[in-house]
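Could you have a look at this structure, given as structure tokens, before my questions?
Only a single protein chain was left out; the remaining protein chains are all shown in position.
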Amino acid sequence: MMNDVLLEIKNLRTYFKLHEGILKAIDGVSLAIGRNRVLGIVGESGCGKSVTARSILKLVPAPGKIEGEIWFHGGEKPVNLAALPPTGNAIRDIRGREIAMIFQEPMAAFSPVHTIGDQISEAIQTHQSLPKPEARGRTIEMLKQVGIPIPERRVDNYPHQMSGGMLQRAMIAMALSLRPKLLIADEPTTALDVTIQAQILRLMKRLQAELGMSIIFITHDLGVIANMADDVAVMYLGRVVEYGTVRQIFENPQHPYTQALMQSIPKLGSKGRGRLASIEGTVPVPLDPPRRCGFADRCVHFIPGRCDADVPPLIDTEAGHQVRCILYE
Amino acid sequence: MQNGSKALIEVRGLKKYFPIQEGLLRRVVGHVRAVDDVSFDIPAGKTLGLVGESGCGKTTLGRCIVRAMEPTAGEVILRVNDQEFDLTKLSAKELRAVRPHIQMVFQDPYLSLSPRKTVLNIVGEPLYINKVAEGRALEQRVRDLMDLVGLDVKYLNRYPHAFSGGQRQRIGIARAISLNPELIICDEPVSALDVSVQAQILNLLQDLQREFNLTYLFIAHDLSVVEHISDRVAVMYVGKLIEIGDTEELFQKPRHPYTEALLSAIPRPDLSRPMKEVTLEGEVPSPANPPSGCYFHPRCPYAKDICKHEAPPLVDMGNNHFSACHFAKELDLQGVGE
Partner (left out) sequence: MDATKDSAQKSITGRGTEITAEERYYMASQSQLMWRKFRKHRLALISTVFLIAIYFLAFTYEFWAPYEMQTQHEDYLTAPPMVIRFVDSEGNLRAPFVYGTSNELNMDTFTREYVEDTSQIYPIQFFVRGQEYSFWGLFKSDLHFFGVENSKIFLLGTDGLGRDLLSRVLAGSRISLTIGLVGVFLAFTLGCVLGGISGYFGGATDTVIQRVVEFLISLPTTPLWLALSAAVPPRWSPIQVYFAISIILSIFGWAGLARVVRGKLLELREYDYVISARLAGGTDGYIIFSHLLPGFMSYLIVHLTMAIPGMILAETALSFLGLGIRAPAVSWGTLMQDAQNVRSIAIHPWLLAPGIIVIFVVLFFNFIGDGLRDAADPYKL
């Protein structure tokens, strides 16, 4: 069993100590990512999905503090990433080479004053001692692999000379140039148009199969999750509220939040122009949150005295399907 | 489409060209055809959805209709109270008199409310400017409006920084309906919102439409949202309208290859409908330098020779469904399915 797991997150807590109080961005998240699998993390803004991704690579900004364990089983011996110093060599070796990350805004990932070819080559050379011409060759090969037309010419382009979709492809090329075992994709298609998004999603699927890597795919779009993920974690207010295979989540959603989320999006092809089932209220800010179910205020099944008494435990409802809700106790 | 004598608003041949200037003397060397000869109409109480990818000109079109931007050519005819106005021809003063009939809801709920004004002032501003109400009467009217859009009236004196994105959008909607407009241009009103909040706002817009017989031009890039809210849908590509038809028909039986491609590209939260294998290759061309003939031909899987040379006109396919494709009649295109 242990052999199949690439990354194991145990009771991760990422807190930001602010003027106003303690912002519990992640409050006890445990997850496992299998080898060669795609884990989708879905949730609304402020649910902690992006902070989870950043915590894995220890890229949490200043007042943030990471607690818990993050075991990476990619090397010969498992490494606890959470215990590594955030600026040391150990984590830097893992970043890029073992675990790579792509972001929503590809423009921000590239420096505007260097060609994308130089930047990808440099990324390769910092981890592998390759002579320059060979690194450039590798770069062109990578650009070709991510479907950039005429890569021999595009390699000398500056970021502003490329469209958003092309730049996103270039960022994927850079992320995959060192053949990482895990790719973290943080809303990689949110800024793209729907036809370009379809191209990028297809590309990522193909590369995942070809290179045999694992992906953590973070998005707020349930449609993207359904098409990309093998396993799905639904997050709300810093906690995983439901976890299961994509089939379990989409065919048998159990947490009231997951159910409400699924019902609140308009379905294509359902011409009935009735009202959407909306979730009342807004997502709260996890500033000094009380110990209770985070969704209690907005939940239609709210049971006074139970839901607001304590944080509900993760309950196994079927093999591999966990729900953090007392309805299943 | 031409039988629009009863339509609330008629857009005829609307164009917006931005000059491309070069050099010290700002010589005009070309034009970006952001909106290129667009015509449509919307009957009172109905919703027209306007979709297209970024840069297709849908936002510019919306702003030209309300004359937040000056259109280069064309007509925008508004019919209210048995009167007809061509918005594009009105002087600044005449325009101010007509403005109350057309309002707008904006995409970004953070930029669309002045951070220096309270809810009372934001929602009441149109009433105050148009001298509809003052003092106590104005405050009462604002309270009614807040109630209508589902905001607690005790927040009357709060500033926008006190509200979440969804609540801000409610404030924006309350402001937009304050003058009892006939037409509201909704420019991506839910795309900045969280999924769970998006449904609240869509419901609110539909409720208000029913109650006040509002007419919407609903601009969005999310096709499932557009399908949900629109009676008719218009699709834009590189500044041109390429297809317009009743929602159900357009989504079930599109008549333009671009519409088909758009529909097939949507990732759906439904495991029985995985994304199709064939997708559109290439990218949207720049409106400063569009391809010859049909703008879509370089990406179109059905393109023939004629598509490279001749721009197809928008032709009636029957049932008030128009498509700008040379082969619209021959092609059997796929919709989203039941």
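In order of appearance the chains are A and B, and numbering begins at 1 in each one.
Everything that follows uses one rule, which is that a contact is a pair of C-beta atoms (placed from the backbone, for glycine too) under 8 Å apart; a residue touches a chain by one contact, two chains touch by 3 or more.
Note that the structure is a prediction, hence the values are computed from the model and not measured.
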Contact with the hidden chain (one of B:20, B:73 or B:129): B:129
Candidates A:48, A:64, A:180 or A:289 - the one touching the absent chain: A:289
Which of B:106, B:251 or B:322 contacts the chain that the document leaves out: B:106
Residues of chain B in contact with the chain not shown: 26, 63, 66, 68, 96-97, 99-100, 102-104, 106-108, 111-116, 118, 125-126, 129-130, 155, 157-159, 161-162, 172, 175, 179
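Rule of thumb we're sticking to: only the chains that are shown with their structure count from here on.
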Distance from chain B to chain A - Cα centre to Cα centre, in angstrom: 32
Sites on chain A touched by chain B in the complex: 44-45, 163, 165-166, 193-199, 201-202, 220-228, 246-247, 250-251, 260-262, 264-269, 271, 273, 275-280, 282-283, 298
Chain A-touching residues of chain B, taken from the complex the two chains share: 53-54, 164-167, 194-200, 202-203, 206, 221, 223-225, 227-229, 247-248, 251-252, 261-271, 274-275, 279-281, 283-284, 335-338
